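The next block holds one structure in the form of structure tokens; read it before the comments.
Note that this is a trimmed complex: some chains were dropped, and none of the rest were shifted.
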Amino acid sequence: MSELKDLLESVQRGDTTVADALHQIKKAPFQDIGFAKVDLHRKALQGYPEVIYGAGKTETQMEGIITTMLQNRQERILITRLNAEAASYLESKFELTYHSEARVGIVGSMPSPSGLGKIVVATGGTSDIPVAEEAALTAEIHGNEVVRLYDVGVAGIHRLFSHMDEIMDASVIIAIAGMEGALASVIGGMADCPVIAVPTGVGYGASFGGVSALLSMLNSCASGVSVVNIDNGFGAGYLAGMMNHMGKK
Amino acid sequence: MSELKDLLESVQRGDTTVADALHQIKKAPFQDIGFAKVDLHRKALQGYPEVIYGAGKTETQMEGIITTMLQNRQERILITRLNAEAASYLESKFELTYHSEARVGIVGSMPSPSGLGKIVVATGGTSDIPVAEEAALTAEIHGNEVVRLYDVGVAGIHRLFSHMDEIMDASVIIAIAGMEGALASVIGGMADCPVIAVPTGVGYGASFGGVSALLSMLNSCASGVSVVNIDNGFGAGYLAGMMNHMGKK
Amino acid sequence: MSELKDLLESVQRGDTTVADALHQIKKAPFQDIGFAKVDLHRKALQGYPEVIYGAGKTETQMEGIITTMLQNRQERILITRLNAEAASYLESKFELTYHSEARVGIVGSMPSPSGLGKIVVATGGTSDIPVAEEAALTAEIHGNEVVRLYDVGVAGIHRLFSHMDEIMDASVIIAIAGMEGALASVIGGMADCPVIAVPTGVGYGASFGGVSALLSMLNSCASGVSVVNIDNGFGAGYLAGMMNHMGKK
């Protein structure tokens, strides 16, 4: 609101006309490129990445958005849900690194970690890895160090316990699992830090595309557990990074 | 089918008329008392209890069924889902022991254990105890020794692990939990014996009256886990007893 | 794990016998009082409250748990889902303050705030206040300063915007709403801090006891939003407090 105060004082001083003030108040910090409104209000925060949700956008739409972002001097861009074909197209236009398993494209380089501690990304099985990698890369591009613990599901709980140290040391944990989704509860019962649970669509039959894991995670009796949407690796990675920078902004 | 063979031979010998044979084939091993058909075909198995599902039956209906069973020399009768009022009424008519928490009434005495080993009945929380007691008493009246491990939910997993010995020694385990239902999976991953999972309606919000626990248990990645209906302590106790007598019948 | 190391060294030195070591490894940091296992492993962290989930527990069960906790010198105890009758009973036994709207009982005094910043607890309507108070009291007993913004639902969005300052200043925000649950998304789009969304069962018809709000919150397009169970004010308050102490433990 301090910008509004500055503006009003400028009007009062006569430095800004009423028409200009009205225009500035209404002018949103984004650029309208027809099919999308590219958000630019964070550009002042140097190094903070912009994010494009690739699903349902054409290659040329993404190209247009990236071009607009780069013209506004965005250093890093994260593109999620980017399929291989669109990645190839964008690689021919920009310096883009494509992580095929995570279906994530990255323009620009990874920043150095600047968070409070480490973010642990744990999965119940190997099939959950694509979601985990989306989460891990999202956390990394937002300046976090990530420890990956994959295939540590509760059906063989000794696998999980052999990583007790990493779990007890974590700043934030992202627990990713399909099927019965018990991983989040068990980790939540072990750890003292926030646990972000990500249900995945991995499974069959009564897993109902992730609903079983989602419900299980929402009902976790362990304190400190919250849940994001099924397969939402990005959301978990972003939130984990936000938590890992608490008190630092 | 050997009875059928005997009957046919009796017809062949002329010891039984065709009309009588027809009658016997059709005559089912139960007694029709109007509002219910009391099953008597197990009476030859001395000591095997009969079961009455009390929900939705009036006191006089239950009285009639018990009377018929006793007249057919049934030694033990288990009445599940028996509310306190009906229990009082029946106690005035028969020698009935009422277990109020489990809402179970028992006519006759408990038999000595005759199974292969011990049945562990474990619950996630204290609110699951009524279902657990229904399971435990059912198992006991069918001749099984029961070990009760209550309030060992995964949110404080050290509680469960302090009972590792009982779990590793069990012949069959009944894992009872509401909310996220992860107990079955974790126990299933630890034990080498069959695990019968019982979801309970304990919880609130997205537990949806036990659906969350049910789905979690059905999706268990641990081998050897199967599931019965929500709150079906009886079914679990009966099945556990059956397994614990495998090779003994 | 350092305790385990100490123990092993004690065994090595001969100060502890193998039998004692085995016993100590198995002995979990809780006290078994029959119907419940009272968790005591946090008692070393002076001032950290213990929590009792009151639903489904009898007055005497709660009395027993509180007595055990106090005997173990627990300073503060938070009892959630505590109905008025049980509260009266406990008030006759302990120094307990009962917050009837939140259905929360507190033994001991509130600590001074020690977090990074303020936790905003916002609700869509007045009917969401009980859940909000559960969240707020939980956060306060864990050492957090709470700002309450009630009845700021999106159907009259100017109400929300008149509190823009509190929202922009928050360390963590808890957004509580029933019906369409849009509050979490709108706040998530305004704020730069983590937002914990709590769906409530407030509403009728197609609100389906909170499912509509739950789904809406899980699908939030705003970054930094995660969700806890329907009506889970405690979980949100606990997690918010955990986040607000990041880097401080």
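All chains are identified by letter, namely A, B and C, in their written order; residue positions are counted from 1 within each chain.
Keep in mind that, in the parts below, a contact is a pair of C-beta atoms (placed from the backbone, for glycine too) under 8 Å apart; a residue touches a chain by one contact, two chains touch by 3 or more.
What you are looking at is a predicted structure, and each value in this text was computed from that prediction instead of being measured.
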| item | value |
| --- | --- |
| Given 3 placed chains, full-complex copy number | 8 |
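The working rule: only the chains that are shown with their structure count from here on.
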| item | value |
| --- | --- |
| Most widely separated chain from chain B, with each centre as the mean of CA atoms | A |
| Chain closest to the assembly centre - both centres taken as Cα means | C |
| Distance between the centres, which are taken as Cα means, of chain C and chain A, whole angstrom | 25 |
| Approximate Å spacing (C-alpha centroids) for the pair chain A, chain B | 49 |
| Cα-centroid distance, chain B relative to chain C, in whole angstrom | 38 |
| Numbers and ranges of chain C residues touching at least 2 other chains | 214, 229-230 |
| For the chain C and chain A complex, residues of the former touching the latter | 1, 51, 116-117, 164-165, 168, 171, 192-194, 196, 214, 218-219, 223-230, 235-236, 238-239, 242-244, 246-249 |
| Touching residues (chain side chain C, partner chain B) in the complex | 26-30, 35-37, 39, 41, 55-57, 61, 199, 201, 209-211, 214, 229-232 |
| Touching residues (chain side chain A, partner chain B) in the complex | 124-125, 153-157, 179-182, 185-186, 188-190, 203, 205-208, 211-213, 215-223 |
